[in-house]
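All protein chains but one are shown in place.
The first chain written gets the first letter, and so on, giving A, B and C; residue counts start at 1 in each chain.
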Amino acid sequence: MLKRVDVRYLKEPEGVGLKDPVFIEGLPGIGHVGKLVADHLVKELDTVKVVEIYSHHFPPQVMVNEDGTIRLPKNEVYAYKSDGNSPDLLILVGDFQSMDGIGHYELVNAYIEIAKKFGAKRIFTLGGYGVGRMVEEPYVIGAANTPELVEELKKFGVKFEKGEPSGGIIGASGLLLGVSQLEGIEAACLMGVTSGYMVDPKSAKAVLDVLMKILNLKVSVEDLEERAKEMEKFIEQIREMQEQVVQQYRSDEDLRYFR
Amino acid sequence: MLKRVDVRYLKEPEGVGLKDPVFIEGLPGIGHVGKLVADHLVKELDTVKVVEIYSHHFPPQVMVNEDGTIRLPKNEVYAYKSDGNSPDLLILVGDFQSMDGIGHYELVNAYIEIAKKFGAKRIFTLGGYGVGRMVEEPYVIGAANTPELVEELKKFGVKFEKGEPSGGIIGASGLLLGVSQLEGIEAACLMGVTSGYMVDPKSAKAVLDVLMKILNLKVSVEDLEERAKEMEKFIEQIREMQEQVVQQYRSDEDLRYFR
Amino acid sequence: MLKRVDVRYLKEPEGVGLKDPVFIEGLPGIGHVGKLVADHLVKELDTVKVVEIYSHHFPPQVMVNEDGTIRLPKNEVYAYKSDGNSPDLLILVGDFQSMDGIGHYELVNAYIEIAKKFGAKRIFTLGGYGVGRMVEEPYVIGAANTPELVEELKKFGVKFEKGEPSGGIIGASGLLLGVSQLEGIEAACLMGVTSGYMVDPKSAKAVLDVLMKILNLKVSVEDLEERAKEMEKFIEQIREMQEQVVQQYRSDEDLRYFR
Partner (left out) sequence: MLKRVDVRYLKEPEGVGLKDPVFIEGLPGIGHVGKLVADHLVKELDTVKVVEIYSHHFPPQVMVNEDGTIRLPKNEVYAYKSDGNSPDLLILVGDFQSMDGIGHYELVNAYIEIAKKFGAKRIFTLGGYGVGRMVEEPYVIGAANTPELVEELKKFGVKFEKGEPSGGIIGASGLLLGVSQLEGIEAACLMGVTSGYMVDPKSAKAVLDVLMKILNLKVSVEDLEERAKEMEKFIEQIREMQEQVVQQYRSDEDLRYFR
C-alpha cells in the first residue's frame, strides 16, 4: 500500500542525532546541475540513508537495474554527521520531481516536514539556470527567502542579478524556498548558469565550489565529470521511457484516448 | 505545510471592524483590467492587508524579487476603512488564478468564506471584456446575480448588452457571482471593453470611474498608466516563466512525459 | 460554499410523492439529441423542479442571461406527476457533462442516488448516435443493462445492431446504465441516429416518438424544430466561451502554462 505521498523513515530522527543540520535539495532539473552536485555529495561524504519518499505523483512505472532487478521511482534523504568543521547535512536526492503541478506542493510539504523532524535550520536548494547558449565560465546566481541570507551569500561570490531568474524558480528548488519562508526557515537556491541543453558538470562544479565555501566543507570534485557521463545514461533511459510510453499508447490505444 | 487552499488571516475579522464592507475582486484576466483597477485601489487608498491565500492550484514555483528574495504565488485581501462617505472595502488582488478548472471552484469557495467572515453584503468583480480589436472609447459592460442590481448599475452608466458577454464570464470574476448567488449575496461584474491583446489602462480607467461613482469614492487615476507599464513587466516575467518551463522540460524530460 | 458535487433538493422526495417514477436523462451530447428531447418533455409536461446539481467538474464560469443576470452551470431534475396512463417521471436536464473523466463517475453516482431517493425503478438515457453522414430517415438504436429490457424495447421498434455503437456509450448516458446495472436498476439508452454535425430535431423526434410509445405518453412534437433553433444559439455561446477562454489565455498567459 503506497500512499499518495509516502514518507518512510529508515532511522528515527532523534536516533540519527544531527545537530542543526543544513538541508540540501538536488533533484532533477535544468542541466541536472542540482542533482549532479547532490548525488556527488552523497557519494563523496560518509552519508547514511535516513528517509525514502515514494509518491503517486511520480511516473507510474519501475526502472530496471543492470542485474535485472527493478526499483520504484523514489527520492531519498541522506544524513551526514560532520567532523565538526562543517555543519551536519541532510541531502535530498532522487529520480523525479512531480508529474503534475499539485504534486509539487504536496511533495515539498513532505520535504519540509522531514527537514523539521531532523531539526534543520537552513535549506539550500541546488539547480541550473538555463540561458539557452553555451557558457564558457559558469558562475552561480542565487535567490533566498530572507534579505539577510541574500547579503550573506553575496560574500561567497553568489551573484544576485536584479530579479533573475525573471521566470522564477520552478519545482521543488523554488517551492522549498517559498514554503519554508512561511515556516520561518532560512532557505536559498544556488543556480549554476548553464546552457540547459545537457548535463553540465562544469556548471555543477561552480555550484559545488560555492556550496563548499558556504559550508566550510571539502570534497573532491574530480569525479564530477564521471558522474555526468553516468547521468547522461540515466537521461537516455528517460528518453527510452517516453518512447516506451508512446509505443504502449500505440498498442494500448485506450490509455491514450482521454488525454 | 501548505494546504490545498490555504487561507491565512493576518488580522481577526472582528478586530478589523469593517461595517458591511463591499468585496472587490481584481485578479489577473483579460487585459489585466480588473487587476489594474484593484491594485490601484489598494495603493491609492489607506488599506491594510488582512488575508493571504496560497494554493496548490497556483503554479508550482516562486517568483524572484528585485533584491534577490523570493515570494510564493499568493493572492491577498486588503481592508479599507472608509471616512464614512463611501462603504468600507475588502479588496482581493493577487498573482494568479487557478491553474485548473476544479481549483477555480475551490478558490472561489475560499474567497466567499472570507467575504462572509468580514460581513460583506455585496461583491464587485472587475475584469476586461475582450473584443479582439483596438477600442478607442472604452466603456463598461456589466452582469449581476440579481435583476435589481442590474437595474441599479444601469443608473451608473454600466451597459448591459443582451446576453453579453455571450461566452460567459470565466474564472473567479464569474464564479464569485454564481456562488454568491446561491449564498444570497448581491454581486456584479464590471468589465471594461478592451482589445484583450495588452494591459489596458484606458479600459481600467473606465472601470475605475464607474466603480468610484457606484461607491461614491474618490481616488486619483493619474498613476494608472504608470501601473500599466509596471504590469507589462510582470507579464513579461510570466512569459519568461513559460520559456523556463519549456527549457526545464527539455532537460528534465521526465517532467514532460506523462503529459 | 459549493461542494465538488453539490446536490440540492428543492423538494423532499417523499413530499413530491412520485410512484415508481421512470428516470430520464437528457444531457448535452452527440447532436444534442438527448438534451433536445428531455428539455422538450420538461417544457411540454406539467413538471416541477425538484433538484439542482452543481459541480466543480463543470466549467469554472457563469453564463449571462438576456437580462444581464448570470447563472452558474448546473444540471436539474424535474418531476412529472402522471395522470395515471403513463408512469411518473424524473427528468434530468442541464448545461454540461463533466469536464474530466473522473467527474463523469462522481456525477453519475449523484444522479443514481437521486433516482433512488425518489424510488425510480427504471432509467432511460437519451442520446445521439453519430454516423458521420447526413441521415434522411433517422431511427433509434438501443442498449440496455438487462437482456429482458433489450427484448422489451425491440417490441417498440428500437433497433439493436450487433454490438452497436461499437465505440460504446460515452458519458452520463452510458455510465448511468453501467452503474445502475450494479445497483439492480433496469436502464436503457435510446440513441437517435444522427450525423453528429449539428443539433438534430429530426433525430430527436424519432427518439421522442419511441419514448412516448414506451411510456404510453402523449406530448406535442411541434415545437421541436423551434427548440433546436434556440439550442443552436446556446451552442454558439459555447463556441464563444472557447474563444473567450483562448483570449483569456492570451492575456493571462500564466493560466495557460501548466497545461
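Throughout what follows, a residue touches a chain if its C-beta (ideal position, glycine included) is under 8 Å from a C-beta of that chain, and two chains touch if they have at least 3 such contacts.
Just so it is clear, the structure is predicted and the values come from calculations on it, not from any experiment.
K.L.:
Tell me which of A:Glu12, A:Glu113, A:Glu151 or A:Glu236 is the one touching the absent chain.
P.N.:
A:Glu236
K.L.:
For the chain left out of this view, which of A:His57, A:Arg122 or A:Arg227 touches it?
P.N.:
A:His57
K.L.:
Among A:Asp67, A:Asp83, A:Glu137 or A:Glu222, choose the residue that contacts the chain missing from this document, as touch is defined above.
P.N.:
Answer from the full complex: A:Asp67 touches the omitted chain.
K.L.:
Could you tell which one of C:Pro87, C:Pro138 or C:Pro165 touches the chain left off the display?
P.N.:
C:Pro165
K.L.:
Which listed residue, C:Val48, C:Ile102 or C:Met134, touches the chain dropped from view?
P.N.:
With C:Val48, C:Ile102 or C:Met134 as choices, the missing chain is touched by C:Ile102.
K.L.:
Residues on subunit A that touch the omitted chain in the whole complex?
P.N.:
Given the touch definition above, subunit A has residues 1-2, 4, 54, 56-57, 59-72, 99-100, 236-237, 240-245, 247-248, 250-259 touching the missing chain.
K.L.:
Touching the missing chain, which residues of subunit C?
P.N.:
On the subunit C side, contact with the omitted chain comes from 28-32, 59-60, 95-99, 101-102, 104-106, 108-109, 112-113, 128, 130, 132, 142-147, 150, 160, 162-171, 174-175, 177-179, 181-183, 189, 196-199, 235, 238-239, 241-242, 245.
Here, only the chains that are shown with their structure count from here on.
K.L.:
Can you tell me the C-alpha superposition angle of subunit A onto subunit B, nearest 5°?
P.N.:
90
K.L.:
Going by the contact rule already set, what residues in subunit A reach two or more other chains?
P.N.:
101
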